[in-house]
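Below is one structure; the comments refer to it alone.
== subunit A ==
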Amino acid sequence: MIPYLTKALGNLFRAPATEKFPKGETPKAAPSYRGRIIYHPESCINCGLCMRVCAPQCMERTIEPLPNGDQKITLTFDLTSCTFCSMCADFCSRHSIELSDDYMIVGTKPEDFLVSGTFIKKAPPPKLTPEQIAELKAKAEAAKAAKAAAEKADG
Partner candidate 1 sequence: MTTLLWTIFHVLVFPGLLFCVVVGLLLAGLDRKLVARMQNRVGPPLLQPWYDFLKCCGKETIIPRHARRGLFLAAPVLGFAALITAALFIPVFSYSVYSTSADLVVILYLLTVVGVSMIVGAAASGSPFAGVGLSREMVAMISYELPFVLVMLAVGRMAGVGTPLGVTFSLQAIVDWQAANGNLLFHWSMIPAALAMLFVIPCEIGMHPFDIAEAETEICEGTLAEYSGPPAGLFRLTHCVKMYVMCALFCVLFLGGISTGYAALDALVMVVLSVVLTFVTMSVPHAVCARFKVEQVFKFYWTVVAGLALISLILVWLGL
Partner candidate 2 sequence: MIFTNYLVCFVLIALGIYCMVTKKNLFKICVGMGLVDYGVNLLIVSVGFHAGGTAPIFNISELTRDSFFVDPIPQALTLTSIVIGACTTAMTLSLIIMLYKQYGTLESDQIRRLRG
Partner candidate 3 sequence: MTFDFSNFINNFPILAIMSLFLGAFVSSLVGRRSAKVRNTVVFLSMLISLVLILALIKPVLLEGKIINYWLGNWEPVNGWAFGNSLEVDALSLFFALIVVVAVFVSGVYSFFYMSHDDSLVNYYTLFLMLSGSVLGLVLSGDLFNMFVMIEIMTFTAVALTAFRNHYEGALEGAFKYLVVGSLGSTSVLIGIALIYSQMHTLNLAQIAAMLPGYDSPVILIAFAFLFVGFGSKAFLFPFHPLAADAHAVAPASISLMISGVLTKCGVYGIIRLCYCLYQNMDQTFVQYFVTGIGVISMFVCVTMAFNQHNFKRLLAFHSISQVGYVITVIGLGSALGMSAGLFHAMNHTIFKGLLFLTAGAVQHATGSLDLDELGGLSKKMPGTCALFLIGAASISGLPPFNGFASKWMIYQATFQKAGETGNFFFVVVCVAALITSVLTLASFIKVAQSVFFGQLNLKFANTKEVSLGMRIPMWILAALCILPGLFPDKVQQWLLTPATQAAMNAPGYIDAAMGSGYAASFAIPAYQPQQIFLSGAWQPVMWLLLLISVTLAVCIVALLGGDEKATVTSEISADTDCDPKYDSFFSGEASVYSQVGGSDLFWGFKHNWRRYFSFMHDWHSGVVNDYTLYGTAAIAVALVLCVIFL
C-alpha cells in the first residue's frame, strides 16, 4: 500500500507518460512493423503465388483484355480482410509486394481499405499462318540460295 501511495504521489510531480498522439505528428511504427500493403505493379509478373499463399484470400485479380491483345491486370488487396502476415511479400519473387510501416488504416468507406495496382501485360506476338510460314520458309530458302550463289561466285 505504502509503495503504491508514494509512487502515486510522486507521479503528480512527474511529467505524464502519455504520448501527444492525436495532436502533432504520428509516431513511427516499430522497425519490422507490417502495415499497409504497398504493391508495385510495374514489377509484377502476375505469377499468382501471392494469391495462393494468402490465408484470408484478400486479393482479387481482375484481368481485362484490351483490344490490341494486351491484358490489363488489376490486383486489389482488401486490407479489411488482410491479416498482415506478410506471406505474399515473402513469396513474391519480384518483390512487387511490400508491407510498409503505415499502420493508420482508418476509413469510413470500403474504398479506403483497398490497395490496388494495374499493369498491362503485353500480348505475346501473334501466331503465323501456314502461308506466312511458307512464305518465310521461301524467303529463308531464297536467302540461303542467294548466299550459296554468292559463295559460289566468290569461290
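By our rule, contacts are C-beta pairs under 8 Å (C-beta built on N, C-alpha and C of every residue); 3 or more make two chains touch, one makes a residue touch a chain; residues count from 1.
The candidates were selected such that all candidates are chains of the complex that A comes from, given by their letters.
Keep in mind that this is a model prediction, so the values were computed, not measured.
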**Item:** Identity of the candidate that touches subunit A (this complex; choices 1, 2 or 3)
**Value:** 1
**Fill in**
In their shared complex, candidate 1 is touched by residues of subunit A numbered 1, 4-5, 8-9, 11-12, 14, 16-18
